[in-house]
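For this view, one protein chain was removed and the others were kept in their places.
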Amino acid sequence: MSIIALQAVAIFLAILAFFSLYKAYDGPTAADRVVAINVISTKVAVLIALLAVVTEQEAFIDVALIYAMMGFIATVCVSKYIEKGKLF
Amino acid sequence: MQYIQSVMMILLLLCSAFFFLVGTVGLVRMPDVFTRMHATTKCDTLGAGLALLALMVNRGLHIISVKLLLIIIFIWLTNPTAAHIIAKAEYNKQNANKKEHSSVEKG
């Protein structure tokens, strides 16, 4: 029962990630796209954690932690690039 | 006990799915960048927290629960910070554009 609920939420999150991807394609300015990418990276981190519990692969939890870190670093880099036109 | 555990987990999962849905609807519907960020930051942060909390309820006392707690703390610290960085970049860019425009009109 609980496994089915976890799988349903995982599928739901994947569908929502595709809607965010549409917004990242459509967004009029660069900042809109960065917001959409940030949303997708949070969703994917939660999705990986859900899959780790569904498939009972405990090592995937570490992957979720690292994925959350990478998403944050990507957001920081792209917004610095938008603001200054260069990274450093 | 098993029954209570799964009922609690499903309730938490439903709440988190609802907040993720609200965040995405806000992302698609809102008119400009700053208002979009209002919807996504708050709803995504709470949704991720509730979903990971549901997983913690499912696992009980286990090393995985500690790791999930670390992920929750990390997401709750970095999500507002990321929103702050994007908002600052966009705000400074708009201000710079406005200044250029006004100087051009004066000149």
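All chains are identified by letter, namely A and B, in their written order; residue positions are counted from 1 within each chain.
Keep in mind that, in the parts below, a residue touches a chain if its C-beta (ideal position, glycine included) is under 8 Å from a C-beta of that chain, and two chains touch if they have at least 3 such contacts.
The rule we apply is simple: contacts and distances are computed from a predicted model.
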Inset, instruction - If you had to name the missing chain as UniProt does, which of "Transport permease protein", "Multisubunit sodium/proton antiporter, MrpE subunit", "Fe-S cluster assembly ATPase SufC" or "SDR family NAD(P)-dependent oxidoreductase" would it be? - result: "Multisubunit sodium/proton antiporter, MrpE subunit"
Legend entry - Sole residue of B:C43, B:V57 or B:I75 that reaches the chain not shown, by the stated touch rule: B:C43
Legend entry - chain B, residues in touch with the chain not shown (by the definition above): 18-19, 22, 25-26, 29-30, 32, 34-35, 37-39, 41-43, 45-46, 63, 66-67, 70, 77, 80-81, 83-84, 87-88, 91-92
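Just so it is clear, only the chains that are shown with their structure count from here on.
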Inset, instruction - Would you pull the chain B residues touching chain A in the complex into a rising list? - result: 6, 9-10, 13, 16-17, 20-21, 23-24, 27-28, 33, 36-37, 40, 44, 47-48, 51-52, 55, 58-59, 64, 67-68, 70-71, 74-75, 78-79, 81-83, 85-86, 88-90, 92-93
Legend entry - Parts of chain A lying in touch with chain B, wherever the complex brings them together: 1-2, 5-6, 9, 12-13, 16, 19-20, 22-23, 29, 31-32, 34-36, 38-39, 42-43, 45-46, 49-50, 53, 58, 61-62, 64-65, 68-69, 72, 75-76, 79-80, 82-83
